[in-house]
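Starting off with a structure, shown below.
Note that one protein chain is taken out, while the other chains of the complex remain in position.
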Amino acid sequence: MDLTVNGTRVEGSPGAGEKGELVLEVDDLNVGFPTDDGMVNAVRGVSYQLRRGQSLGIVGESGSGKSVTSMAVLGLLPKTAQVTGSAKLLGEELLGLGDAALSEVRGKRISMIFQDPLTSLNPVYTVGFQLAEAIRVHYPEVKRAEARERSIDLLDTVGIPNPSQRVDAYPHELSGGMRQRVVIAIAMANNPDVIIADEPTTALDVTVQAQVLEALERAREEVNAALILITHDLGVIAGHTDDVLVMYAGRPVEQGTVDEIFYEPRMPYTLGLIGSMPRMDEERGHRLTPVHGTPPSMLKLPSGCPFRPRCPMSQDICAEVEPDLLPIGSTGHVAACHFADQLEGKRPEDVFAPDSTDPEIEVAVESEAPQEPRSQEDM
Amino acid sequence: MSNTTTTAFEAEAITTKERTQLQLVTKRFFRHKAAVISLIGFITIVLFAFVGPYLWQWDHRIHTEIPSWAPPSPEHPFGSDRAGRDMMGTVMRATGQSLKVALVVALGSTFIGAVVGAVAGYYRGWVDALLMRLVDILFVIPFLVITAAMAGNVRGGTTWWHMALILMVFGWLGTSRAVRAEVLSLREKEFIEAARSVGGSDLHIIFRHLIPNTMSVIIVSATLQIAFAILSESTLSFLGLGIQAPDTSLGLLIQAAESSAFSERWYLFYIPGIFVILIALTINFVGDGLRDAMDPRQTMVRR
Partner (left out) sequence: MLVFTIRRIVMMIPVLIGASLLAFVLVSVSGDPVADQVFILEQSTGEPVPQETVDNIKERLYYDRSLPERYWLWLTGIGETNGDIGLLQGEWGPSIEGSAIDVGEEIGSRFWITLRLVLFATVASIAIAILTGVVSAVKQYSKVDYLLTFIGFLALSMPTFWFGLLMKEAAVQTNNAIGSTFFQTYRDSTRGFHGNGWEVFLDAIPYLIIPTIVLMLTGYAAMSRYQRASMLEVLNSDYVRLARAKGVRNGTVMRRHALRTALIPVATFAPLGLATAMGGSLVIERIFGWRGLGAFAYDAITHNDAFAVLGYLFISGVIVLIGILISDLMYGVLDPRIRYE
């Protein structure tokens, strides 16, 4: 299961039957929103290819354009959004299609799972109605009773106990985790080619998260779909995806296999994300290394590299030239950093200062590494 | 890398300038064109009513030298009525009286509503139940009829002050409900918990923490109260149950010109009517602009 990034990867499994078939190809996707204060370029130049059975993780902070990317593919953005580029489903262009044509794709070929299960279901209709609606909107010839049977099966597949009773429940009668499973069941109802899950576990209890992710995995296997998992949780990415796309300020900044991203990151931001993640495999005394500051305003991006103001490695060139997404070696791993080479073998704590709440250690860290930038907490 | 450059870079990270809440609200408000125009319009009307009488030669009384039913002219821009009152001076006085009622009602009923809503929402339990039942009960009594019954029976003639008091006592229901709803969600927030844990008294929490944090709801409902009071006051005066002659109000002026909308004395009907509409319209737009400006959920881009 390989990801072809910007066409640079040639090996892998091209034409390996059903399983490796190229289903979704996004090329140079740009999304802008006109506002009173000017154009907000929420997504700039996102490209990826997705094969059947493959799973792609998209990571980034809130506002980095992860969700907008997928919604643009399905035409779910407000009418004011300006979308350019290309998104092809099995070779068929999706961008620019009208509502009627897109409705044929939505829920049938590509389906989407949204972040908040508590608000994703219409409160005034039963779970069964909303599931059956998803089926019958694409297959009107399916009888109500059949749709109901299928709905019960789907609820069973995603692990809802007593599905034949729950099918008549209203959303408010189910817990958050259950509701998210219902949404997953809706997403897999028509055996789609692609399932896009936008932060499917963020709003859920940690204990429920694993169950929901498992249901999602099962759904993917069941219908042999490709999966796009949008999240800010690197733990979820590590356990559930094959390839990773890291986004910052609307732009892809690093792309590669999950191993490449986790063990050989070549962009300081990726490094920072990894360093700020608590890990079970580190020894007890290990300190987390936070990325200080906040993402830039999309209305007024800093010149050059958008990550520059928060980057401990930034040099003059960073303010002048926005780095391109360049290949690292020949495996299809790409990163957008002027100093990608220097990052070889670096660990997060080599680049970012560890965080501390203990003033003694704080002082120690500061005196030890005077060249390190001070944290922004005092700003 | 020197410290100074680092600081410069860091400063750039916060590319959106930090603004105070007031600056933010002001900026958002001034983006709402209709609201800004309305604010200017409303201020103009207020100046007309309260400063105008000092600049204009005629007041709202009968003067023998003013001809009766004079059409609008440079001497009498709004014409004159049958008894020989200059309508310009009369409308100034009438607008002033109506505005005084409206402003007092807005302040008073908003205060009552805010306190009742905050107390009910903060204490919950029987206090809440009692106060909200009182609101339910008052809601069932028709506002116009009970205020008319009270205003129509004021001994020695109804003045603007009586009107304001009566409208105030019955006008706080909506505000109290809105504030209560807001306080119900606020009281669960950490900063209230914090205030309580450091020993803040209930009174301190209500007036220092809860009410200031519901200010956006309170300010918006206060502006809408102005419009509501203007309309109620002029309606009661029109029915003859409000401000009484020889004093004047916009409602009384319209009543006097009841059937002249299409006669040659049209000005007697339209001018006071348009003043009522303008006051209510501008204040409604200002309220709308404030609501948009203060709604924290308002973002520049929607998803």
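In order of appearance the chains are A and B, and numbering begins at 1 in each one.
By our rule, a residue touches a chain if its C-beta (ideal position, glycine included) is under 8 Å from a C-beta of that chain, and two chains touch if they have at least 3 such contacts.
All figures in this text were calculated on a predicted structure; none of them were measured in a lab.
Q: Return the single residue from A:L50, A:A87 or A:V105 that touches the missing chain.
A: Of the candidates A:L50, A:A87 or A:V105, A:V105 is in touch with the missing chain.
Q: If the hidden chain were put back, which of B:V25, B:L131, B:M150 or B:I192 would touch it?
A: B:M150
Q: Which chain A residues would touch the chain omitted from the figure, given the whole complex?
A: 74, 76, 99-100, 103-108, 111-112, 114-116, 119-124, 126, 133-134, 137-138, 170, 172, 183, 186
Q: What residue numbers in chain B mark contact with the hidden partner chain?
A: 133-134, 136-146, 148-150, 152-153, 227, 231, 234-235, 238-241, 251, 254, 258-259, 261-262, 269, 273, 276-277, 279-281, 284-285, 288, 302-303
Throughout what follows, only the chains that are shown with their structure count from here on.
Q: Between chain A and chain B, what's the gap in Å when you average each chain's C-alpha atoms?
A: Spacing between the chain centres: roughly 49 Å.
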